[in-house]
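Here the complex is missing one protein chain, while the rest keep their positions.
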Amino acid sequence: MDMDVKNLLLAVKRGDMTVEQAEEKLKTQPFIDMGFAKIDAHRPLRQGVNEVIYGEGKTAKEIETIVKKMLSIGQNKILVTRLSAEKASAIEGVKDFVYHERARIATIGGNYSIKSSGTIVVASGGTSDFPVAEEAAITAEFLGNRVERLYDVGVAGLHRLLNNLQPLMNASVVIAVAGMEGALASVIGGLVDCPIIAVPTSVGYGANFEGLSALLAMLNSCASGVGVVNVDNGFGAGFLASRINQPKTKEN
Amino acid sequence: MDMDVKNLLLAVKRGDMTVEQAEEKLKTQPFIDMGFAKIDAHRPLRQGVNEVIYGEGKTAKEIETIVKKMLSIGQNKILVTRLSAEKASAIEGVKDFVYHERARIATIGGNYSIKSSGTIVVASGGTSDFPVAEEAAITAEFLGNRVERLYDVGVAGLHRLLNNLQPLMNASVVIAVAGMEGALASVIGGLVDCPIIAVPTSVGYGANFEGLSALLAMLNSCASGVGVVNVDNGFGAGFLASRINQPKTKEN
Amino acid sequence: MDMDVKNLLLAVKRGDMTVEQAEEKLKTQPFIDMGFAKIDAHRPLRQGVNEVIYGEGKTAKEIETIVKKMLSIGQNKILVTRLSAEKASAIEGVKDFVYHERARIATIGGNYSIKSSGTIVVASGGTSDFPVAEEAAITAEFLGNRVERLYDVGVAGLHRLLNNLQPLMNASVVIAVAGMEGALASVIGGLVDCPIIAVPTSVGYGANFEGLSALLAMLNSCASGVGVVNVDNGFGAGFLASRINQPKTKEN
Amino acid sequence: MDMDVKNLLLAVKRGDMTVEQAEEKLKTQPFIDMGFAKIDAHRPLRQGVNEVIYGEGKTAKEIETIVKKMLSIGQNKILVTRLSAEKASAIEGVKDFVYHERARIATIGGNYSIKSSGTIVVASGGTSDFPVAEEAAITAEFLGNRVERLYDVGVAGLHRLLNNLQPLMNASVVIAVAGMEGALASVIGGLVDCPIIAVPTSVGYGANFEGLSALLAMLNSCASGVGVVNVDNGFGAGFLASRINQPKTKEN
Amino acid sequence: MDMDVKNLLLAVKRGDMTVEQAEEKLKTQPFIDMGFAKIDAHRPLRQGVNEVIYGEGKTAKEIETIVKKMLSIGQNKILVTRLSAEKASAIEGVKDFVYHERARIATIGGNYSIKSSGTIVVASGGTSDFPVAEEAAITAEFLGNRVERLYDVGVAGLHRLLNNLQPLMNASVVIAVAGMEGALASVIGGLVDCPIIAVPTSVGYGANFEGLSALLAMLNSCASGVGVVNVDNGFGAGFLASRINQPKTKEN
Amino acid sequence: MDMDVKNLLLAVKRGDMTVEQAEEKLKTQPFIDMGFAKIDAHRPLRQGVNEVIYGEGKTAKEIETIVKKMLSIGQNKILVTRLSAEKASAIEGVKDFVYHERARIATIGGNYSIKSSGTIVVASGGTSDFPVAEEAAITAEFLGNRVERLYDVGVAGLHRLLNNLQPLMNASVVIAVAGMEGALASVIGGLVDCPIIAVPTSVGYGANFEGLSALLAMLNSCASGVGVVNVDNGFGAGFLASRINQPKTKEN
Amino acid sequence: MDMDVKNLLLAVKRGDMTVEQAEEKLKTQPFIDMGFAKIDAHRPLRQGVNEVIYGEGKTAKEIETIVKKMLSIGQNKILVTRLSAEKASAIEGVKDFVYHERARIATIGGNYSIKSSGTIVVASGGTSDFPVAEEAAITAEFLGNRVERLYDVGVAGLHRLLNNLQPLMNASVVIAVAGMEGALASVIGGLVDCPIIAVPTSVGYGANFEGLSALLAMLNSCASGVGVVNVDNGFGAGFLASRINQPKTKEN
Partner (left out) sequence: MDMDVKNLLLAVKRGDMTVEQAEEKLKTQPFIDMGFAKIDAHRPLRQGVNEVIYGEGKTAKEIETIVKKMLSIGQNKILVTRLSAEKASAIEGVKDFVYHERARIATIGGNYSIKSSGTIVVASGGTSDFPVAEEAAITAEFLGNRVERLYDVGVAGLHRLLNNLQPLMNASVVIAVAGMEGALASVIGGLVDCPIIAVPTSVGYGANFEGLSALLAMLNSCASGVGVVNVDNGFGAGFLASRINQPKTKEN
């Protein structure tokens, strides 16, 4: 897991480093243990972005503490997801803290700068899918992507979608957010030639079983090129879309 | 349940009928008991068509016996569903017996004559939905309806559907047959203004769970005007579509 | 999708319309984009009725705004479903606003005029199915249908149903609303010869699994001629019944 | 568990039995250990009937061995359930062996003599429920009950049931066997005033999920007085019905 | 459905009754229509006891109205189930109204007199099953049965059960109430020789899925003679047990 | 079930005990019947520890009463699980009562003394699994075990786990607590050679279905040596781990 | 949907095209209707690759006919998935037909040339996942991608994975194929910084429910950047990975 084993070994051989120092080094925790949580200090190196804070199940105080610790070690762009308005307002003393109520997301330190020429289109089926779609859109923007929103284009009124083909055709990734029967992903899948991230939402009633209907529909999409994330997981879709939109540069 | 109670009572009063005869009459079984089955002899009066024979779970011999009994009481147009090719070929001595292998349906005595000026369109998503779609189409034809087939128009290639809007627009009922994510019903639902019967099929693989994905999708259709029948139940869809396409004439 | 392509092309040829105008025309959005929602402005033309507003997941303010926008473009008969009493009372300044509390439905501008000689019978199994049954009945009435209610006729007391055969026999469509074991649809299905829309309700306790028991029962009905809508979807049943009760007139 | 502890203790006190003998007695196994199975030798005393042999998962040889062992200890009326025709024909040298193919049951030594003045009615919904209904009927007959069969009286043709009210009204127990939507139990439950045993069958197709639809429907029956057994468990229903039909005589 | 058709016909013949009167008679509703509900006026004749009022989903006012109507037509022993304490205290002006809080049941007019020499034993697995067990016990007592309670005898401490074999052995019916793994029904089933009604409860946590674990366990009981009612359905068990404990007397 | 039958019989023979006394003895209840509950008085003898009180579904008063009864018969180390903070604060007059809020556990009379040289490691995937992990840890400590906590070592940041291999390698039992995809159990299972108790938690959102995803994952672990307890059942894991960590000493 | 509407209109205006021709053009089907199937003739233009033939549910003859039709219109690189060995050997007269038995895939006309500098790594958990992994790998290769296989690196033996970090670190996309508890996707997800396509397989036994356990686990992955395809859908994963690995070049 350690890319610098060789350098370390050379340093030991050269005597630049004692065996004890090397051993210590090899054992150093690449995270900060805060008792109730372990902050991944190497994440920026390993995966390009700081650890994201999942707000649910943590108190406002705990979130504030983690945020400040991260800021103190120089991780100054932070995303907090699933953050209720109540908790958000209880977090204090954090600069550049912006709260997006419908998406239940907070960003700290602003967005990363744009790292790709591509555009991520976030399309949603109905007005009730708005919060999940926004969670995806804001996540993608935070991570340094151009985002175009295309909301309320569900398949029951197909012309709304067909009148917006241009942005879909130009997208480098499409995030399709839909509840109920989740057909949006399949219909878009038949129109575009870029990767599609499908996000089932728990919107609906009766036998939608908390999003199961849309989830199964999207997994069974007759269109190719569709990957599915968990029900209501806007963040996951935004994150994955960003990775696709920002391909690593290979040197070899 | 008996519409003629009054006439019966009048006949008793008039003495045209003895109490015993009347009592007998009121108790007469409107079905023929064959031991292993009871043939509904009043069905044509009550519901306009003869009883349909569900072929699964009956031997060829049993089916043949029932068919001949029905013919003997003057029920001369008969539909047998879910009839395997093997059983079909074992049934003997029945005139005007026509077997449709892919649909696994046999008709006896030909189709009812056309009773409606409307057309039932049977649309299907993919080539694998063919048998279920045919079961629906042949059932509807048997019951005296004009049927137009529109197969392999799944949403993954939307133009195949959009190039066939005319028949859809003119339909009095549309039967939408689809497996996988079952989006066809929703997309058609957003385009037409007639009733839609959605038939989920068990076509697909992985997490389609024997048609559950399409079933849930269709029940959760974001388009209005969609009624759903059981998985793979082409017959049920054809039958319901026929009832819709042949409204009763009210005299009062 | 556009029925007037030919006329348009002729106008261009004739010089009555510039290429730019035609192009514009072909691209015009048949909906009004309100940011959080897109109102389907062509729905009345395409499907005969205005778009229905689904109240759940929208604020009272949003609903009010959409309603007023629709009124402003001449869509003056509006249906709002799944509208809580609280939201209903917060909507202001809308004329002819009538709220049906048990059905959680509001109608604006009164009902459409009766468009069919047929009658839709709404039958329900028990007193607890009342709200869903009313949602179906009021929807059907709004859409211009004669409706007859037949409530609390569940199969556990069969005589209640058998004493009301007349309206069932005369119906052009029956909506059967039932929870628990959902047997009502099958029993009615064996008695009548018109289409039946079955609405499973989430009424019941124990292993009814939020209406799953009634849903599965209705999908598996041994009677033919039954189409099923989603659990508790009274609106969907009323809408579909209306479409069946108001067949399109064909000219060709 | 032992009703004779007192007598045993008295015998020890009296010296009629040694401590060792008593200890032995208290430890004696009330079953015969055959290695692969343990025959319950006390069952006739404890529960009035011999142990029933469940044929599935046992070889013909094993069944034959158990049967002969039971006969050898004087248990001469034996029931074998879920016995395939193939296995049945491979069992040899057992007197009074009668095989019922459709019910997949064998009886040995004839039926118990009638022990009750009541009648058990076995009603079934459709012809495909026949094997399960027969399993119930033959089990009840074996255990010494009068049985009346009322087959193919499903609710889709209600008059078939209503024309057979007399036996239902006179029954001391009704066994209602039905697949698909399982409505038969509810409808009968609303008509009679005796206990009803409901047996869901796996008959049906599409979303009946191996009998789940009928099972849930029966558990959720809106009629009171219904107890449910496992899917296709005709034997269990026949056994329970027999217990109800043969109440123990209390002396105190 | 009418047992007196013959007498009626004779009266018409004799002229004691006009055709119109007879027709009217045959059409008379054997229930009282209250708009929101239909009271079954013939239930006492048909099934021996008055209709039971299911309190959930009805307002206190509605319940009070139904109760008073029933009292007014001479139905003076009434059971109300699933009645919250709040509603119970809001019902006024009803004499002999007794409320059992833990069982959420009210009885009006006292219990029916004891109609059977048998005893119904209600056994429960744990203290948390108490409300469901009481619902069963009070229902059975109301219907005129001797009831013996045997609570907290779950199989994890088998001696608690084995120390109470006497009442179990003497029971004419046992109601086994248990949540979690629902093993109580099987263990009792192996010990007694009377019918057992198993009631799964939703008690438990984790993967008990609202009582599904106990429900499936009881349906799959390896002991014979067990009938299952719906999850938490204490009333249903008490009602069925009463029917078993009070066999009809046959005259023929 | 009684190990002293022989001694008892000898005493009867010797005349040291009357038959009546012996009979009484054999019938004595090894539990204290408190009406709403039966305290298992022999549990310490039979299973080494006192009965544990499950707090859910019991009132504070009932818990207090049971606790005091147990103390009165000399059971002075008591564990109460699933005890809300509110109930905990309402329990009065109990000495050495310690409440652990996050784990919702109270201990009375302190922990049992350490009975094993082994260590139980409680590892958890994320911060949200904390309460369940603590329930396991405190239970194990109460029962006399050394416990080491290893929290927030989920597989998404594998180095957090790999940096803590030492305690895992030295454990005599590992309790792996994880929600979401529950992969922790498998990964640890591939690293250690001691028994692993896997506890799925209901932590997660979307299609985790109340812990089902983690439960299925753990049951399907590709690593050997893993036993699973119910969702969120920290107590059960701690109890089982204790039994494993404290093997009985065999004398023969 | 048509990008050339303007040109078309201009041609009409100029008189280069008659109104009828233009109308015809606008209506031309971009597919070839073969009765039982419609070949998407525009797919290469719209989505860059020819339509893929799903072999299941089609006869060898049908597949052969479609393939030859496609070849005849110049679509000379074809992929057939889910093709049994038996059918494969029955297809005749097709040049450059290569069959991959374990993956049940046939390629015709060789692979597309490599279109990306990136590498797709296909990692699988166990030897039984081989066929699904190969389906993914061969699909990706067919579509013009460099593929590196990393099989049998399941998490139960973590070192097998950790010893292969280099290719994972260098991948532009990783396809993680795993059955049982599906933990592989999460573990890889914590190590790499490229998009991951997770493919649950139906490998496993007991409560894996045909791949449901792995499917839920992957959807609930605690690692970010994971998109899931249907159970056993190796083709879907390979196709999506290819789209990610071959980003479109944007000119504007």
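A, B, C, D, E, F and G label the chains in the order they appear, each numbered from 1.
Note that a residue touches a chain if its C-beta (ideal position, glycine included) is under 8 Å from a C-beta of that chain, and two chains touch if they have at least 3 such contacts.
Note that the structure is a prediction, hence the values are computed from the model and not measured.
Taking every chain of the complex into account, the chain not shown here touches A, D, E, F, G.
Checked against the full complex, the one of E:I138, E:A223 or E:A237 touching the unshown chain is E:A223. Of the listed positions E:Y54, E:Y151 or E:F209, the one in contact with the omitted chain in the full complex is E:F209. Panel shows subunit F; residues 1, 46-48, 52, 117-118, 162, 165, 170, 172, 191-195, 197, 215, 219-220, 224-231, 235-236, 239-240, 243-244, 247-248, 250, 252 of it touch the chain omitted from the view.
Interface with the hidden chain, as seen from subunit D, comprises residues 1, 27, 29-31, 36-38, 40, 42-43, 54, 56-58, 62, 82, 200, 202, 211-212, 215, 230-233. Although one chain is hidden here, its contacts on subunit G can still be listed: residues 127-128, 130, 151-153, 157-160, 162-163, 203, 205-208.
Throughout what follows, only the chains that are shown with their structure count from here on.
We define each chain's centre as the mean of its Cα atoms; on that basis subunit D and subunit E are separated by 25 Å. Contact with two or more other chains is made by residues 157-158, 206-209, 212 of subunit F. Looking at which chains touch one another, you get A-B, A-C, A-F, A-G, B-C, B-D, B-E, B-G, C-D, C-E, C-G, D-E, D-F, E-F, F-G.
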